[in-house]
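With one protein chain withheld, the remaining protein chains of the complex are depicted in position.
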Amino acid sequence: MQTRMVEIWVGLFVAAGLAALLMLSLQVSNLSSMSGDDGYTIKARFDNIGGLKVRSAVKMGGVLIGRVASIDLDPVTFEAVVSMTMDPRFNQLPQDSSASIFTAGLLGEQYVGIEPGGADEVLKDGDTLLLSQSALVLEQLIGQFLFSQGSKDKNAGE
Amino acid sequence: MNGLQWLGASALGFFRRLGRGHLFFLDTLVALPANWLRPRLIVQQTYAIGVLSMIIIVVSGLFVGMVLALQGYNTLVDFGAEESLGVVVALSLVRELGPVVAALLFAGRAGSALTAEIGLMKATEQLSGMEMMAVNPISRVIAPRFWGSFLSMPLLAAVFSAVGVLGGYFVGVGLLGVDEGAFWSQMRDKVDFHDDVMNGVIKSIVFGVVAGWIALFEGYDAVPTSEGVSRATTRTVVHTSLAVLGLDFILTALMFGE
Partner (left out) sequence: MSFEPATADTPLVEIRGLRFLRGSRPIFDGIDMDIEAGKVTAIMGPSGTGKTTLLKLIGGQLRPDAGTIRVDGQDVHRISRKALYELRRRMGMMFQSGALLTDLTVFENVAFPLREHTDLPESMIRALVLMKLQAVGLRGANGLMPSELSGGMARRVAMARAIALDPMMIMYDEPFTGQDPISMGVLVQLIRKLNKAMGLTSIVVSHDVAETASISDYIYVISQGKVVEHGSPQNLGRSDSPWVRQFMDGLADGPVPFHFPAPTLAEDLLGPA
């Protein structure tokens, strides 16, 4: 019957549409690698976060273990407060781990790198990392380099 | 003085149409739930609106994805960042091109057909005849077609994006030699499910409602002559395209603007 064919075609159409959605969620986006909802949140304070953005990667030993959830400025200390949502699989991070901001490649995106500490206690939801190292800002680096070169030349001249 | 009168008359006409359009939308909304008692009507319209639009959606999606990959590659390769090609292709498709281009194609393929069909039904007194048979044309004719557009649009947009990503993959990985692993992993790294995929789906749902509404209203409100129907069909394509592009800007600003 004709209605039967119509129904079969509509079934195929809906299946194709759902398959496309599934592909977009699993293959194209990060739904499979990380579910943001059931992770735990930790915080770190930095003097300067450089070009770090919300959703930037959080890595340990090069492995993606979380993402930056929000970035705030502490109104008293004027430090940047970075909240990170961590993958619940990695819930054994030592409490005295430290956070630094690195750049992927020379011009790449910035990310938070976590160095594991040695403590037995582990980081829990809402904890703040005590040790942190700010982003390297290229202008500052170049400025420092020129300054030190200049003073070296002066020393050599005397 | 004549110019002023013309201005006033067109403004009044515009607002009258706007009012009729909204009343029509409300009538349709009221009629929507009861339609599920007769799912066959919805299935039929989903066929006419969705299934028959698949070919144009798949072909266009494929080519748009392939062009994106070619163009993106030429730019990215200058920065040695050709491995980000997957990200460029996927983000453009999922966020913008998928919902928007699918909606524009929908307006041309399905929307115009809907308007012409309803307009001709009106011109040949079929709608009037239904009313005299105590059948409400809004719930018998309009509502199932509205369901059809509402259900089809997100699926069509998803198919468009998915096929586009595959097209980009064929060109990027197959033709231009981008590393396959980097293509997919970078994509998965940068494309967020909530912020990108879901927002794209929300866009396409909104576009489906608007495109269906405009097409059906233009048909229902058409002057019941051949000229009136042809004008209404043109208006459907023009108004839907403008509405989709305008709404896309607003939605993008709301979703991705911080």
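Order of writing sets the chain letters: A and B. Residues in each chain are counted from 1.
Here is the rule we use: contacts are C-beta pairs under 8 Å (C-beta built on N, C-alpha and C of every residue); 3 or more make two chains touch, one makes a residue touch a chain.
If you're wondering where the values come from, they're calculated on a predicted model, not measured in any experiment.
Asker: For the full complex, can you list every visible chain touched by the one that's not shown?
Answerer: So, spelled out: the chain left out of view touches B.
Asker: Going by the contact rule already stated, which one of B:Glu83, B:Glu131, B:Asp179 or B:Asp195 would touch the omitted chain in the full complex?
Answerer: Only one listed residue reaches the unshown chain, and that is B:Glu131.
Asker: Touching residues of subunit B against the unshown chain: what are they?
Answerer: Subunit B touches the chain not shown through residues 120-121, 124-126, 128-136, 140.
Simple rule for what comes next: only the chains that are shown with their structure count from here on.
Asker: I'd like to verify one number: the distance from the centre of subunit A to the centre of subunit B, where each centre is the average of its C-alpha atoms, in whole angstrom.
Answerer: Distance between chain centres: 35 Å.
Asker: Once bound in the complex, which stretches of subunit A touch subunit B?
Answerer: 3, 6-7, 9-10, 12-14, 16-21, 23-25, 27-33, 36, 55, 57, 64, 107
Asker: Quick one: which bits of subunit B touch subunit A in the complex? Just the residue numbers, please.
Answerer: Listed in rising order, the residues are 40, 43-44, 46-47, 50-51, 54, 79, 90, 94, 151-152, 154-156, 158-159, 161-163, 165, 184, 187-189, 191-197, 200-201.
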